[in-house]
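Written below as C-alpha cells is the structure these notes are about.
All protein chains of the complex are present and in place, except for one that has been dropped.
Order as written gives the chain letters A and B; numbering starts at 1 within each chain.
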Amino acid sequence: MIEFHLDARSGVAPYLQLIHQVRQALRLGLLRQGDQLPTVKDVVGRLAINPNTVLKAYKRLEYEGLVAARPGIGTFVTSSLTDGSLGALGPLRRDLQRWLGKARRTGLDDESIEALFLNTFRSGSEEVEDIA
Amino acid sequence: MIWLTWRQSRVQTLVVAGALAILAVILAITGPQLVHLYDTTVATCHAHHDCQIAINAFTSRDGALQNITSFLIQVVPGLLGVFWGTPLIARELEARTHRLAWTQTVTRGRWLAVKLGLTALASMAAAGLLTLMVTWWSSPFDRIMNSPLDPGVFSERGIAPIGYAAFAFALGVTAGLLIRRTVPAMAVTVAVFAGVQAAFGLWLRAHLIAPIRAVSPLIMGQMTGVGITTPGNHLSVSVTPNLPGAWIYSSQVTTATGSTNLGTAPQACFHNLPHLCNGAISRLHLLQIVTYQPASRYWAFQWYETAIYVALALALAGFCFSWARRSVS
Partner (left out) sequence: MTSAVLRAQGLGKRYRRRWALSECTLDIPAGRVVGLVGPNGAGKTTLLHLATGLLQPTRGTIEVLGGRPAAGPAQLARVGFVAQDTPTYAGMTVDDHLRLGARLNPGWDAAMARDRIERLGLDPRQRAGKLSGGERAQLALTLAIAKKPELLILDEPLASLDPLARREFLQGLMEATVDQGLSVVLSSHLVADLERVCDYLIVLVASRVQVAGEVEQLLATHHLLTGPRRDLATLPAGQQVISASHTDRQTTLTVRVGTPILDPAWTVSPVGLEDLVLAYMSRTTKADRKPLLEVQR
C-alpha cells in the first residue's frame, strides 16, 4: 500500500499530485497489478484534504485504465506502467547516486545541481530524438 | 433534558438538601423538649398564678434558634430565587454555552420548560419543607403570641413562603434573561423581591379581605388608659378589645356621633379620681370602633397571598416562554 503526500506550495492541483504519485509508484514497481490503493477515508484522514479531490484523482486513473473501483471493497490497480525495464532501475539508481556525489564534491549546491540536470535532460531529449 | 437539569444543578441541590437535613435534626431534637416545657409550665400557669413569669421564661428558651429559624424563613425563599433562578438563563448566556445547548435536538421551548419547571418545583419544595419544619417547631411559641396574622409571623408560616419562593425564582429567571449577566441580575432580583414583600406586608395584605368593623358601646373593662391631651385638655381614651388572636388594624374611641374628638375631659378626671372619672366617662356614652381581621381568616389570607404570588410567578414564566420562541445570541 502506498502513502500519499501533498506539497501545498507546488502550485500543482492536489488531485494531479495524487495521480502523479500513483503513476510514479507504478513505474517504480512500488504498485503492482492487483494492489489496493488507499481508501478515500484513509487518504483524507492522513492528508486532511477534501474527499472529492481523492475521488476525482481515482476516477481519472480509472478513466486512463490504470485502476478499477470495486464498490464496497476499494480501488485496485489493473495494469502497470513498467516496460520490463524494472531490472535496469537498480544499477541506474546507483549510477545516479554516484553522479550526485561527484557533483556535490565539486561544490555545487542543490539548486545548481537541479538546474544542470534539468537543462541537460531537456536538451538531451531533443538530441535523443535526433539520434534516434 | 431531565438528566441535564439535574447534572447542572447537582451541587446546589445537594447543598440545600444537606442544610435542610441538618436543620431538621436540630429541630427534631429541640422540638419535643419545647413541647414538654410548654406543657409543664405555661399550660398550667393559670393554676399556679405565675403566667407572666412562666411565659417570659418560656419565650426566652432557645432564643438563638428562634432567631435563626425566623431569619432562615425570611431569607431562604428569596435566596433560592436569586441563586437558583438568575443563573438559569443568564449563566448560559454569559458563558455562551447556549450555542451548545440550543443546537442539540431540543427546542429552546422544551429546554426552558424542563429546566424552569424542575428547578421551580425544587425551590418550592425546599421552601415548603423549611416552612413545615419551622411551623412545627415554633408551634408552642405561636400559641403564646398574639395573632397568627401578625405581619412579623404571617410571612414565616403556612404556605405563603412557597409562593414567595416561586415568585422570587421566576423573578430571578426573568432578570437573568433580560440583563444577561448573573451578578447584576441577582441585585435586581433582590431589590424587586424585597420591594414586593414590603408592599405586601405594609399595605397589600391588609386590603386583601375587607376587615370587620365592630362598633359597640365603650366597655369599661377593656379600657386601658385615660388621659388628658395637652394642649386643649381634651379627653383621650384607649382601649384593648378582647379579640384573642385577631389582627387589629385600629381600635378607636369615638363619641356617640362618631367623632374622634371626645371633647373636654370631665372634671373628675383632672384630679386623678379613677372611680369618679370612670363614672363620668360612662355617662358620655362613648363608642369603641375596632377594625380587625379575626384569627379564623388566617388560612384565607394564606391562600390568597400564595395565589397572588404564584400568579405573578406564572406571568413571569409566561414571559420567559414567549421569549424562548424568539431569538437571542
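We take it that a contact is a pair of C-beta atoms (placed from the backbone, for glycine too) under 8 Å apart; a residue touches a chain by one contact, two chains touch by 3 or more.
This structure is a prediction, so every number in the text was calculated from the model and none was measured.
Across B:A57, B:V106 or B:I228, the residue that sits in touch with the chain not pictured is B:V106.
Annotation for chain B: contacts to the undisplayed chain at residues 1, 3-4, 7-8, 95-100, 102-108, 326-329. By the touch rule set out above, chain A reaches the unshown chain at residues 6, 8, 11, 14, 40-41, 44-53.
We adopt the following convention: only the chains that are shown with their structure count from here on.
Look at where the CA atoms of chain A average out and do the same for chain B: the two points lie 87 Å apart.
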